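Missing here is one protein chain; the remaining ones are kept as they sit in the complex.
The letters A, B and C name the chains in turn, as written, and every chain counts its residues from 1.
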Amino acid sequence: MIRFECDYSEGMHPRILERLIETNMEQTAGYGIDPHCDRAKELIKQACGREDVDVHFLVGGTQTNMTVIAAVLRPHQGVFCADSGHLNVHETGAIEATGHKVIVLPTTQDGKLTAEAIQNGYDAHWNDETHEHQVQPGMVYISQSTEDGTTYTKAELEAISATCRKCGLPLFIDGARMGYALAAEGCDYTLNDIANLADVFYIGGTKVGAMMGEAVVIVNPALKKDFRYLLKQRGGMLAKGRLLGIQFETLFEDGLYFEVSKHAVGLAMKIRRAFEAKGIKMLFDSKTNQQFPILPNEMMDKLAEKYAFSFWCKVGETHSAVRFCTSWATKEENVAELLSDIEKLYLKQK
Amino acid sequence: MIRFECDYSEGMHPRILERLIETNMEQTAGYGIDPHCDRAKELIKQACGREDVDVHFLVGGTQTNMTVIAAVLRPHQGVFCADSGHLNVHETGAIEATGHKVIVLPTTQDGKLTAEAIQNGYDAHWNDETHEHQVQPGMVYISQSTEDGTTYTKAELEAISATCRKCGLPLFIDGARMGYALAAEGCDYTLNDIANLADVFYIGGTKVGAMMGEAVVIVNPALKKDFRYLLKQRGGMLAKGRLLGIQFETLFEDGLYFEVSKHAVGLAMKIRRAFEAKGIKMLFDSKTNQQFPILPNEMMDKLAEKYAFSFWCKVGETHSAVRFCTSWATKEENVAELLSDIEKLYLKQK
Amino acid sequence: MIRFECDYSEGMHPRILERLIETNMEQTAGYGIDPHCDRAKELIKQACGREDVDVHFLVGGTQTNMTVIAAVLRPHQGVFCADSGHLNVHETGAIEATGHKVIVLPTTQDGKLTAEAIQNGYDAHWNDETHEHQVQPGMVYISQSTEDGTTYTKAELEAISATCRKCGLPLFIDGARMGYALAAEGCDYTLNDIANLADVFYIGGTKVGAMMGEAVVIVNPALKKDFRYLLKQRGGMLAKGRLLGIQFETLFEDGLYFEVSKHAVGLAMKIRRAFEAKGIKMLFDSKTNQQFPILPNEMMDKLAEKYAFSFWCKVGETHSAVRFCTSWATKEENVAELLSDIEKLYLKQK
Partner (left out) sequence: MIRFECDYSEGMHPRILERLIETNMEQTAGYGIDPHCDRAKELIKQACGREDVDVHFLVGGTQTNMTVIAAVLRPHQGVFCADSGHLNVHETGAIEATGHKVIVLPTTQDGKLTAEAIQNGYDAHWNDETHEHQVQPGMVYISQSTEDGTTYTKAELEAISATCRKCGLPLFIDGARMGYALAAEGCDYTLNDIANLADVFYIGGTKVGAMMGEAVVIVNPALKKDFRYLLKQRGGMLAKGRLLGIQFETLFEDGLYFEVSKHAVGLAMKIRRAFEAKGIKMLFDSKTNQQFPILPNEMMDKLAEKYAFSFWCKVGETHSAVRFCTSWATKEENVAELLSDIEKLYLKQK
């Protein structure tokens, strides 16, 4: 079985493993106060082109989302989110468990929020006479790339950021797959743009080569205070914190993060094009490492004999959308094999 | 600088590292549903002599405590705890953040709860006419070994367990340092006893050779339901869950967990005896990997030039209690050097 | 200005006021443990035709909803709710503040859930392979009458109840306006039916003649335990609890609750018919004390000069839906005046 199921099937990038081996017997202080974390923070600041940000390392995405959101909001506030937003649908109510409503806004077909939807949601609240009886919008959450593999353009991010600032809503960008977004064809922004447009965001490690770990970057000074307390309170402060530092050091000291992302996206686009060459449509216009072809059911079943991928949803009676994912670990030869099988299946079908 | 500061200064036991290397390119499903987790669960059940328990892997201790406690209690209930209990003093209110009061009971001088204190606390609640205006005791939390390095004897555990069962209070044992407790001189119980006496407990990895990870063992069937939802909700479900499985596999497949603990405790007792031979008293009667000598302040300062250890508290004007910790990574030669320095300092002092 | 704005504009029904006067200097124990509360509970049990239920008195609706829901759910569970459900839109996130997600289900045009929608929502959760990553449905919330003034028929309630029982989801009926539902034309069920179909519900006082107060009726024995602790914890246990008891005694000792409701509904239907006679359509098919005519904007503006009512929503460019509310305090002569003004405006318009 060749797996295109998700981007966290394997362990970690070999260079990270090497660094774990090299550093294993070092003695360092715990809880993220160590030279590796310090250096990793420095490297991330450089990658963001901003020396004035705070960087913190957490273990996983749900943990990161709930910690950041609970840190930012007051009790009566909620977070604007797309209907397909991870924290709305795939975190078992982690946000609500911290006391806050996830306020779903109208979402584009490819899983994105718009500046307009945010402005409308904000206005709807404040123009309603009974607004004190409603959850107050307190921040905005978007993912880059989204759950659907799609990405916001620089212009879209600028518009969203401008709206957020106008409305006084901190903008939080979930970058669990930030690397893949930056590696997407036609990407017209950099990490520095992200840092300039967001109030807080995170750079995901788990899905981009690390064994685990997410790097939160707090840009807005108002959100920096006491964040380490919140880290600890929500269970996100790793005792052997240097494990996170070492991974992000490796990912950012000479561009491995970007290299790995490019590798995955390149292979994903090959898969996409192979399907499209056969007239197969995509559910979402993704230019990142997740691709969502709408397959005839027999083709899906046939491919499933040899390849692992995720069922996404039915499309009519005869077709299904599925997800193929690539990662740092995806092998050229496995993709080649898939491409050849697509070709064969297509010929047969004819 | 030779570090006796804590038991999580280094990376991970070399055998765990080896297994990470071997398994790195395996493709497995995420979130703890993989062959390594399955095997690790099996091995832990065997070590506990109980096939009927549920085993779950989490990343860290605070996360484990808050997840287990929030899973067990109803909203109006609290958890009985020693005043020095980790969740009372060192988790930034993680338990309260899930909505529950930590109810401190009278604690023995060496940091333990007694069956009597639990019974009294329980009776005090239910005998009070206004009990509905008070937090209802809903479970009992103890640590084995405790924050003070001390341990409960089998008889003490049996008494506590019997009281808990009589009162209908689930007993939760925090085993962040369970290995060291089991390796203590004079330990008269086994993991099987723990499993038979507790309703839920965890076997700590982070402080006993793993890079991270705690294995929760749920014995009481009433507490098993839906635990994975709670894991996910509290941010404790690791995407690459097999990393936890691999570590516990290694620790439990041929007794490494116990071996590593014995190593650490043996060295800690050498340190204790060296101090005691010089007439230095211990703050707590610890037989585990943490030792708390009460040093003359000059001796403390002198040792601090070469060794890292933790300041614990002042004892009068002239003395201070400090903590020396050993672990799987502590080297015989470093302990020998410390012993020789204690000898020298003592001679000088004379 | 004649007010049809809401059903809580005045103080309390004169007979309740009389009872307050009579009992004012009585000395009773606090917190709901007094003869008036006892008698009121007995009367409510009789009205429900069920001796085996528990009755508790709370002060307000939001408080009641959050207390009941937090009492019923485990941390990872959420509550199914209509999109217009009060707790989804008008309680400032009170439910989320207790840690639980409000899970919105597809709702009928007149603001109701269906048995089918509940079954589908339940199945969607359990059929999804990743259900542990989602909030688990833990109970169902409906209002009778709804926010839109509409009511569930007996058959609809039976279907919902049967589905809930099949799925193991406790059914909670918000009866802030239960009286008006029971007084609606064509109502084909009784309080006894409600008690037999719901697991827990409440009979609202605030909007039906009391100065404040909601009577929670817990039918399902599994939900009864320790409810008074939860009352106290959520701030819902009134010190002078007998004030609530006295009100419900008065409302239920000789049918005042039903009489008052009938009065209000009768006048509301007169208003509805007067509008309909002029060809004015209703936004919702309400047979209770809230009526939602869709008025031409000039007519709305004209009526607003003399009458207070609530703007509901725009209907196209030229029309608006508004809400007229009646209550125990609505005077026949005020309704007559409104009817005459509708007549006049209509003639003018022609």
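By our rule, a contact is a pair of C-beta atoms (placed from the backbone, for glycine too) under 8 Å apart; a residue touches a chain by one contact, two chains touch by 3 or more.
Owing to the predicted nature of the structure, the values given are computational and were not obtained by experimental measurement.
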| item | value |
| --- | --- |
| Touch with the omitted chain, as defined above, among C:12, C:53, C:115 or C:218 | C:12 |
| Given A:3, A:19 or A:76, the one touching the chain that is not displayed | A:76 |
| Residue, one of C:166, C:225 or C:240, that touches the chain absent here | C:240 |
| For chain A, residues in touch with the removed chain | 31, 70-71, 74-76, 98-99, 132-133, 136, 226, 228-230, 232-233 |
| For chain C, the residues touching the chain missing from this view | 3, 5-6, 8-12, 14, 17, 20-21, 23-30, 59-63, 66-67, 91-94, 97-98, 206-207, 211-212, 229-230, 232-240, 243, 329 |
| Touch residues of chain B, complete complex, unshown partner | 75-76, 78, 89-93, 96-102, 130, 132-136 |
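Rule of thumb we're sticking to: only the chains that are shown with their structure count from here on.
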| item | value |
| --- | --- |
| Equivalent interface positions on chain A and chain C, same or different at half | same |
| Centre-of-Cα separation between chain C and chain B, whole angstrom | 51 |
| Multi-chain contact sites of chain C, meaning residues that touch two or more partners | 75-76, 98-99, 132-133, 136 |
